[in-house]
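Take this structure first; my questions come after.
Note that one protein chain is taken out, while the other chains of the complex remain in position.
Labels for the chains are A and B, by order of writing; each one numbers its residues from 1.
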Amino acid sequence: MSAEAEQSTDHGHGLPPASSVKRWLVTTNHKDVGILYTVTALFFLVFGGVLALLMRIQLWTPGEGFLAAVSYNQAVSAHGLIMIFWFLSPFAFGFANYVVPLQIGARDLAFPRLNALSYWLYLFSGILFGVSFFQGGTFAGGWTMYAPLNIPVYTPNIGASTAVLALVLFVASVTVSSVNFLTSMHRMRAEGMTLRRMPLFSWTILLTVWMMLFAFAALLAALLILSSDRLLGTQYFAATDAGGSLLWAHLFWFFGHPEVYIVFFPALGVMAETFQTFTGRRIVGRKWFIAAMVLVALQSFVVWMHHMFLTSINLQIKTLFMATTIGISLPFDLMVFALIYTLIKGRVRFTTPFLFSFGALVLFIIGGITGVFLGAVVLDYEFRGTYWVVAHFHYVMVGGVTALFGGLYYWFPKMTGKMYDEFLGKVHFALYFVGFNLLYFPMFLAWETPRRDFVYPEAFVSLHQLSTVGGFILGASFLVMFYNLSKSLLVGEEAGDNPWAYSVTTEWALPSPPPLENFPGRPTFETGMLEFRRGPGGTERSGVEAADGGEPTADGGEPSTDGGAAYVAEIEAESGHDEDHASPWPFAIGLASFVALLGFSGLQQGGFPTGLSGGFYAGLTGGGLVLLGWTLVRLARERFNGPVGPFGESWPFENVENTKLGVWLFLASDVVLFGAFIGSYVFIRVAHGWTDWHDLIPEAHVVLPGLINTYLLLTSSFAVVLALVAAERESRWGLVASLGLTFALGVAFLVNKALEWLHLFDLHGGAFAGGWLPSTNVASSTFYLTTGLHGLHVIAGLFISLYLIARAWGGAYLDDERPVEYFGLYWHFVDIVWLFLFPLFYIL
Amino acid sequence: MSKLKLYTAIYVVLFVLATGQTLVEFAGLDYWVGLWVILGLSFVKALFVAVYYQHLRWEPRSVSFVMLVGLLAALALTIAASYSIL
Partner (left out) sequence: MSSGVGASVPVGVLVESVGIPAQSGGGLVPRGSRVEVFQQIFEVFLVLGTLVGVVVVGYMTYNAYKYRDRDDRGDADDGIDAPRVGELPTGSGGGRKLFYSFGLSTILVVSLILWTYGTLLYVEQDPPGDAEEDLEVEVVGYRFGWDFVYPNGHTSETLRVPEGETVHLEVTSDDVFHTFGVPELRVKTDAIPGQRTSTWFVANETGSYEVRCFELCGAGHSYMTADVEVVEPRTFESWYADTSNESETANESNSSARPPEEVVG
């Protein structure tokens, strides 16, 4: 579709044309956000790839040479972090953003502004990570960030803290994104698009975001604890602590193993879609394929200790995790066979997307087989920390990336309207596949090389040189891709709506690129085939008449932008307002978070150092936080109309409105966050000796302040309940008074806590003559940090309640009390958390 | 009207349970018995808040199920990790 056509579809949404920079700063449309993700992820691919090439140059001969030891460690660490966090998932989520709403028949995601916010948090987190290189060097302790190498005693540079904070911001982006996708995919599917009938790419994304929601919460816990150790001086990971080092491994791998599937599933989805399209056959054993994926997603949370087989964990738990690990490998066999059998009796066309997917399957099979080696614990003992592991997970993960490049070629015509050059695409694949195997296969042969070492036995020199050559070929293959895609974008042939025969999913029934509101009418699969309905009661229909991948046509005319305009007018008439596609605040919030976190990176032992740089960081923190508060309020105050129902299929959340479901999903991730904090406390206490723990706590730490706070929070919860009742009865003063009471009780909670803390800080005499500070011992660290995190939740709740009070004062919420209800969900959750913290930290 | 009464009654129950939970420590029970009683009381209180104040009782079961999955994940981490070093 040409530029004029696109402009004509903008219908005055306040969204500037695609040629203007401003468009890309304010857009909230899922397709724009998808393109932003894709382009940004490719930038980070180059970033991480260049770092990898630096490493490969270093490894040309054993020993230091090209890079200094510290630089090499930084390159190793940054390469891993960038590729896994800032490239792999975001690249997949470029497609997910673009394609999933189209496939399920939604006009946009449930919360378009939050979607834009996810992107901006992602971008700014990446920039923050880039900044870390200029603050005395970035983090150099490996992407697994093992403790206690990750604390300032061993990695004192500010850049290392910034890298950790960049990850925190990245996790924020992922969490917002997961909540958004889950709400959209569960609630906003077109009629007839049941979960069982959802396209496989959408299925993989659905399972990916479910895993993300829980896994990244555990990572957030690990990162917050690490940030606190680095910036506030708590002692979780100090080498003197019996359990700190293992605690990190548990938290990290509890996230880290699901992460493997989080990055791999979307690739699997691309493989499934492209195999079906380019063999012209529906996948074999579709429901078993889905069942296998669901099983993997669930099991992924109970295999993490196979990364810890050589630590001091006991034999029983090793046996258990060996069993679960083998268990999780089996469903993949089924998926691989399903893909292979789909080839049989197909009409296989070796287009670029198929070549990449087919290649990806080959690589994944090799990665899977070498993974079984690691499942045998006795072998794992020897492979641990060697290039066998490096080679294995690159075959799996970069194998997955291979499929994602297939996805890029597959959807490029849809996203741009232009066809790529098929010949250059094949050249890219050939170079890529040869380079890949030349790079990673020799690593299996040189497997005795210790991982992350640049000193290796002379016997492996030629293998490593082969690897390096392969690395450069792999890198060069991307020059072909970038040339191909940018040239095609400018002067490529028009792709048409559906350049692929036998494609099935909805995006191919739409113009390339699809108009802003996606569809020419309300999409429905009620009859088993996609139809677009317009007019009162959906009487006016336009079907998709498609024989063997033919062009879809609407009844009585072209499925043109004109049809889109009519549909938009109809949406407006139905819901009473235009749908918005632009907001400046997601960008502003991203920027504010960036500034604030950059400021935080200057913290040491809970304070900013004196002097110019300390003042600089303090200023950034203060300015960033003020900006953040202001932009959040502006976002909340902005009038923005996202997609509204009724939606076709919403199983299993039919009667849970979008925002409410969003709040619940966020709380579910918060359960894991606090669960991981409490789990950390229990683990450290068990490692220390459960009852010996009391020796670490002063006499002055008594039950009473905790009990008083329990009463205060319980009462404030009751006050929120009263507020909701008042709102339902349309009693403005009752509402304001109840919310005011909640606020007052919350403030009292914080004041009581502050008094308690000040008292403990200021102890004299006894075993803790210097005061019981966060840095005193592990017990004080867990106490202050866990209850402190809870306190931050209380503070956030108080800000929200202030906002609600201000609006209620003006008469809001009487006709629509839902914001009060949703605030209540959050506040009660904070209350529940305290119900556990109180006994754990005050009584036991 | 009756709902408000229900909420008030639950508030009273929560208040009493919190007090009782604190008193368990002074009841002279064996430490480990006391520990499980105290944690059990926390779960009971949490359940009351979630089921009534957060209206889980009146929501589709799927919402409770999601929260339960989160809780199970956290428990799996806590229990398996702690057990691994016993």
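Keep in mind that, in the parts below, a residue touches a chain if its C-beta (ideal position, glycine included) is under 8 Å from a C-beta of that chain, and two chains touch if they have at least 3 such contacts.
Just so we're clear, the structure is a prediction, and the values are computed from it rather than from any experiment.
> Which shown chains does the chain we cannot see touch?
Taken over the complete structure, the missing chain's partners among displayed chains are A.
> One chain isn't shown here. Among A:T28, A:T274, A:S329 or A:S801, which residue touches it?
Of all options in A:T28, A:T274, A:S329 or A:S801, contact with the hidden chain holds for A:S329.
> From the list A:L25, A:I127, A:L298 or A:L343, which touches the chain that is not on show?
Candidates A:L25, A:I127, A:L298 or A:L343; residue touching the omitted chain: A:L343.
> For the chain left off this view, which of A:A166, A:M415 or A:A687 is in contact with it?
With A:A166, A:M415 or A:A687 as choices, the missing chain is touched by A:A687.
> Hey, which of A:L36, A:V131 or A:A160 is the one touching the hidden chain?
Answer from the full complex: A:A160 touches the omitted chain.
> Write the list of chain A residues that the hidden chain touches.
64, 69-70, 72-73, 76, 137, 139-142, 146-149, 153-157, 160, 192-193, 197-200, 239-246, 276-277, 279-289, 310-312, 315, 318-319, 322, 326, 329-330, 333-334, 336-338, 340-350, 358, 361-362, 365-366, 369-370, 372-373, 375-379, 381-382, 384-386, 448, 450-455, 498, 502-506, 508-509, 525, 528-531, 543-544, 546-550, 552, 687
In this section, only the chains that are shown with their structure count from here on.
> Can you give the whole-Å distance between the Cα centres of chain A and chain B?
Computed value for the inter-centroid distance: 30 Å.
> Within their complex, state which residues of chain B touch chain A.
3-4, 7-8, 11, 14-15, 18-19, 21-22, 24-25, 31, 35, 38-39, 41-42, 45-46, 49-50, 53-55, 59-60, 62-63, 66-67, 69-71, 73-78, 80-86
> Quick check on the complex: what are the chain A residues that touch chain B?
214, 217-218, 243, 246-247, 250-251, 254, 301-302, 305, 308, 312-314, 316-317, 320, 652-656, 661, 664-665, 667-669, 671-672, 674-676, 678-679, 682-683, 686-687, 691, 703, 707, 710-711, 714-715, 717-718, 720-722, 725, 821, 824-825, 828-829, 831-832, 835-836, 838-839, 843-844
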